[in-house]
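Just one protein chain is left out here, and the rest sit where they should.
Order of writing sets the chain letters: A and B. Residues in each chain are counted from 1.
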Amino acid sequence: MRSDTCLKIVFAVLFVGGCSSTRTEVATPAVAIAPAYAVDGLVGRWGVASYRVEKDRARTEAMARTQCRLPYVITKGPSDGVMMHVADDAQLYELTLKGSKDGKTYLGFDAPPGDPQDREILSFSDKVVVMQYANPETHARYGTFIYTRCA
Amino acid sequence: MHVKAYSGRKKLNLRAAVAFGLFSLANGSLAFAQAPTPFAAQETMDIGDEPGRISTEEVVIEDGPYKRQLVSFRSSEPAGTIVIHTSERFLYLVLGNNRALRYGIGVGRDGFQWSGLVKVTRKAEWPDWTPPPEMIARQPYLPRFMAGGPGNPMGARAHYLGSTVYRIHGTNQPETIGHAVSSGCFRLANGDVIDLYSRVAVGAKVIIRHAATL
Partner (left out) sequence: MFHSIRQGSCAISIMASVLATCIGQSPAYASTLSDVQKRGVLNCGVNPALPGFSTKSASGEWSGFDVDFCKAVAAAIFSDASKVSYVPLTATARFDALQKGSIDILSRNSTWTLEREGALGLLFAGVTYHDGQSFMVVRKPEVTSALELNGAKICVQAATTSQRNLADFFKTNSMQYQEVIVQDAAEAMLAITAARCDVFTADQSALYAERLNLTGQKDVIILPDVISKEPLGPATRSDDTGWFNIIKWVNFALINAEELGITQATADAAIQSKRPDVLRFVGADGALGRSIGLDEKWAINAVRAVGNYGEIFARNVGVKSRLAIPRGLNELWSTGGILFAPPLQ
């Protein structure tokens, strides 16, 4: 077990190391363009659930709708963003929507779109927003998030 | 304009920093609130029930005391009964004839709150996970519901105990086996909980025992 764990830690560290180096390389080419959606559309109270396998998607969306007793509350930030969390961090940050040249929309810090700490918006409507972490390792752990707006 | 790009956050979820006194509110856990003990493995790992690294079905504890093994165990309970010794971090599946299969477990704060007899009321493969509100308060970035799967902290199998919130479940963090962890109930490595699942029937008795405390 121990060596197994060590191995994992080594992998994880390598992975994290890989991320940060990618980030500096990518920093120049990716240019933010206007996002496809208005960031204010995220403000409000949401039921949040996640899934990994497509067969769980409908069920997960239904579960998200039942989570409004413990809603995830998104407020407007001091600048032009919204106050939300990033993965594995209990602190609130101001995040915003960013468009990328390949037509994707990301939610994250004021960094080039597709930054490892970003989320990619998969679909966006007034009632349901679907997103996933851009970092594949984080995505593998958390799965795809479905936000359903609480009444 | 925007807040500064946030960087430098370590993504590794292993918060193995040891936090003492975490159990001081839990019943029957004074022994673990004392610090420092000379036995590192008895320390509480401040590790959340996070959607951590992926642990597949194959992961079992491969050596050492927490490896699944046949041991001598005198018990008047019928074969098929589960006896959990929380302070020793062992789960015994009584086989009769003075022997038991012993599994190493991790015990969360919830696992120290209750002792007594319950029954396995339900079993589930790759169970869904609904983090309790206290955990959401500590880790507000968690989804309120996570469909079952390899990254899910409930792991590969769950045995639901009575009508309580307690479960014997798998884990996506096998390195927590043998430790007290800050959340969750009784967790086994996924390969081990799959093995247990195949041997335990709904209706089986589960006896949970803590060591005496001052």
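To be clear about the criterion, a contact is a pair of C-beta atoms (placed from the backbone, for glycine too) under 8 Å apart; a residue touches a chain by one contact, two chains touch by 3 or more.
Note that this is a predicted model, so its numbers are computed, not measured.
One chain is not depicted; across the entire complex it touches B. Within the full complex, the residue among B:V59, B:I82 or B:A100 touching the omitted chain is B:A100. Between the chain not shown and the residues B:V71, B:L117, B:A137 or B:V165, the one that touches is B:V71.
Residues touching the missing chain, restricted to chain B, are 30-31, 34-39, 41, 64-66, 69-75, 83, 85, 88-89, 92, 95, 97-100, 102, 178, 209, 211-214 (touch as defined at the top).
Methods note: only the chains that are shown with their structure count from here on.
Measuring from the averaged C-alpha position of chain A to that of chain B gives a distance of 29 Å.
By the touch criterion given at the top, residues 1-2, 4-5, 8-9, 12-13, 15-16, 19-20, 23, 47-53, 56, 59-60, 63-64, 66-67, 70, 72, 77, 79-81, 85-90, 93-94, 96, 109-111, 115, 117, 135, 137-138, 140-143, 145 of chain A touch chain B in their complex.
Interface of chain B with chain A (complex): residues 1-7, 9-14, 50-54, 59, 61-64, 66, 128, 133, 136, 138-141, 143-151, 174-175, 177, 189.
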